[in-house]
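Have a look at the structure below, then the notes.
A protein chain is absent from this complex, but the other protein chains hold their places.
Naming follows writing order (A and B), and every chain is counted from residue 1.
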Amino acid sequence: MAEPAIAAAHMSLGYAGRAVLRGLEFQVPTGSRVGILGPNGGGKTTLFRALTGEIEPLSGHLEVNATTATVAQTDRSRLDYPVSALDVATMGSLARLPWWKRPGRAERRRAREALAEVGLAELADSTFGDLSGGQRQRVLIARALTADAELLLMDEPFTGLDTTNEQRLEELIDSLAVKGRTVMIATHEVEQAERWDLVLCLNGEQISFGDPAVAISKPVLEATYGGHIVEIPGQPELGVLPAHHHHHDEGHEGAGQ
Amino acid sequence: MFEAFSLPFFQRGLAEILLLAIPCGLIGSWVVLRGLAFHSHAVGTATFPGLVLADGLGFAAALGAFGAAALFTLLTVAIARSRRTGADSVTALALAACLAGGVILASDVFNSGANVDTLLFGSLLAIGSGDLWLAAVVAGLAVVASFFVGQHWLARGFDEGASRALRSDSALFDAALLTVVAATVVATLSAVGALLVSTLIVVPAATARLFTARLSTLLTAATLLVAAEGVFGLWLSVQTNAPPGATIAVTSGAAFALALGARTISRRGMWRAAAVAAALLALAGFGAGCGSQSSGGDGPKVVATTTQVGDFVAEIGGDQVDLSTILKPNTDPHEYEPRPSDVQAVADADIIFRSGGHLDDWTEDLIKDSGSDAEVVDLSTHLPVRLFGEEEHDHEGEAHEDEGHEAGGEEFDPHWWQDPVNVRFAAARIESTLSDANPAASAYYQGRLRRFDNQIRNLTRQTKSCVRRVPAGDRKIVTDHDAFAYFTNRFGIETVGTVIPALTTEAQPSAGDLADLEATIRRENVKAIFPEESVSPALSEALAKDTGATTEYSLYGDTLGPAGSDGETWLGSMKSNVNAVVAGMSGGKVTCFGGQDG
Partner (left out) sequence: MIDWLVDPLTHGFTVRALIEIALLGVTSGAIGCWVVLYRISYSAESLAHGMFPGLVGAALLGLPLMLGGATGIIIAGLLIAVVGRLSADAADTAIAVVVTSLFGLGVLLALSPDSPPGIQALLFGDPLGITEGQLLVTALLGATVLAALWFGHDRLLAVGFDGDAGRAGGPSPGLIQGLLLILVAVTVLVGVQGLGNLLVAAILVGPAAAARLLTDRMKPMILLSAGIAVLSGVAGLYLSFHGRVAAGAAIVACILLAYLSAAFLAAAKTRLVRPTRKETPDEPVTQLV
């Protein structure tokens, strides 16, 4: 078996010596799709920061055998910026070029290919801010592709998407995985997480990890969301009511909680 | 219509604005995109301590300005480490720190002169080759930096979260941007002055931003817009004889309003915005200058720098001289900004009469930059009475013993015309210079000199007898800034103190010094404090209120009064001053000259 894209052992993460996420113990094979479940402040953002190398583990061991790119929520980007979809996708090439080098013709071609891969070939020259939320999300994915990222970290990519765009994005993630890229998707929705190859449940510590069918259970969800679990009558799935379902809060995750 | 383009000073201004268009357009776009407008404005204003230091220690002003700009940038970065203070507050705090440092340096360390102020007010009409070089270097720097680092500035501004993965997160990229912004601002200072740097850096880029959706278009459009607005503003300023900086400010403001209005109307069909734009344009239409004050006489073309010198030349030259006076009556010479007609007059002049000293040392640049080959006569150099001393602290009672003022040195006191004897010599010198240049009118000049000389002698005699009527112990005055040493020296009056410690308008007195002055006024029983006509009298009035002295009588110091006032001519201003001083010292009991006769 090839070496895993990510391997974490006895890892704890945090800031200024205080751990906000403990007991991380998991291995993600290359090319798998991993859902990350957890409440706000549960440690999703902190984990992403560790995976991009922004913070070091407080203890334990983390191995990332892939170039990494984050795909942030699009409202984190400047919508009033004077850039086209192609410009944004081209930015990805900065990760590969020496710092003083401007992206050239070859990089632009790569960016166009990446846009084609996410299904936006004909919108390459549109202004980024004029695109719909789902389209912007895919432009950011194209940027990660231009950066040659083998590991894509998506921060709640489904927030604010309608059903059509949601379905499109799911298909895109599937195709990325088929081509050997590892994708981690932070999400609030249990139903979403159940679709992926693996799921990682976090709430200040690792609650469970593995195949969704095994790793997601009522006790796990209760531990993950602190008891805010309701069973919706007449429906087989569990419904989850996170305490603060407000995606803006995600940015403050871990801050003082 | 376009003859202006053939004038050498205009061509240099044109070259400067075209060179500046490159850094202002390129870096201005980033300033607008990254929300650095306040920062760039503050960098310009925060150069003040650097200018004071450069002036006090005698090194290049641009170096001082850039040093202060760098210090300011470091301060903002240091304060910004505390993330709970917003970026705008950080800028304001760092700016306050730099300005306060500058005020203390100017007021309490160097006793800076007016030249510090003139550095804060640049002008496209007084561009030297040093300014052009600086602009060219900064333009090169801006191009190189944009070319090599621009992609990271874009990526970082777009979303900071992803900039780490794109290796654009290095603080060095931001440091490079802030450095280039500082350099651009410093280069812009000499063209438009500290308060208007945004005119070239922010406004054109913000205008271009309204219509562009691509970075490359924005950069190009902003650069072209700076060049277009600059050239048009410069040309308009020559046509209307207004200062170019302010003209460009109003032009580019109007262009922005127009662009914003057009965009808003086309997007939303809104007429409210149209009204705003129209109002702004109407306001802009106000800006009409007034013509040059050439006497239009025959004979040699003569330029006088100050109002007093202009009056002397008029007394001698009469209608046999074509006289232009640069400073206008009742304006503070420290706030002088050249106007196109001034530069034109200097360029065309046969003879230039200077007053000399720091009051008109900007003339040197003006003469050099205008390409004039006129004969320059500095009237201050051959005088019977030349006083030296520290400009402002000279007569300040106890402050005299203060040893902390070496930096001021023994500087020539340029207010020589307050002594009538000096004026007689200066008048004679003007006569011989004019006669040499125009021998045909020599007899005419000599006749007018004799008449003027008699008037001066009468004035001196009458003043002496007047002052003698004031009891000897009462012959003491306090002025609000020391322009009267020659006058008091000639007529045996003692200046026991001055209110403002330095000549730059940015300087402030300390409460301790003011308290000492108050004690002196009480001890010496000074009856009157004399504010100068062209200076704000608030401090003098506060002091007078507490000591029971009067500020009723004001003096003509650095400048003559406007047409129609007592101080329209030098003779008139002297009589008015003598009346004021004598009345003030005697509590109104002694009067000297009645009306305009005598």
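Quick note on the criterion: a contact is a pair of C-beta atoms (placed from the backbone, for glycine too) under 8 Å apart; a residue touches a chain by one contact, two chains touch by 3 or more.
Predicted model only: the values in this text are computed from it and were never measured.
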Out of B:7, B:69, B:196 or B:238, only one touches the absent chain, namely B:196
Hidden partner sits against chain B at residues 32, 34-42, 73, 76-77, 80, 82-93, 95-97, 99-101, 103-104, 107-108, 159-161, 174, 177-178, 195-196, 198-199, 202-203, 206, 209-210, 242-243, 245-250, 252-254, 256-257, 260, 264, 273, 276, 280, 283-284, 286-290, 328, 330-332, 335, 337, 339, 505, 507-515, 518, 533-536, 538-539, 541-543, 545-546, 559, 562
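The rule is simple: only the chains that are shown with their structure count from here on.
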For the pair chain A and chain B, the C-alpha centroid-to-centroid distance in angstrom is 59
Per the touch rule above, chain B residues touching chain A in the complex are 33, 147-152, 154-155, 157-159, 161-162, 164-168, 170, 209, 212-215, 217-218
Contacts from chain A onto chain B in the complex sit at residues 52-54, 68-72, 76-78, 81-84, 87-88, 91-92, 94-95, 99-100, 102-103, 127, 140, 143-144, 147, 149
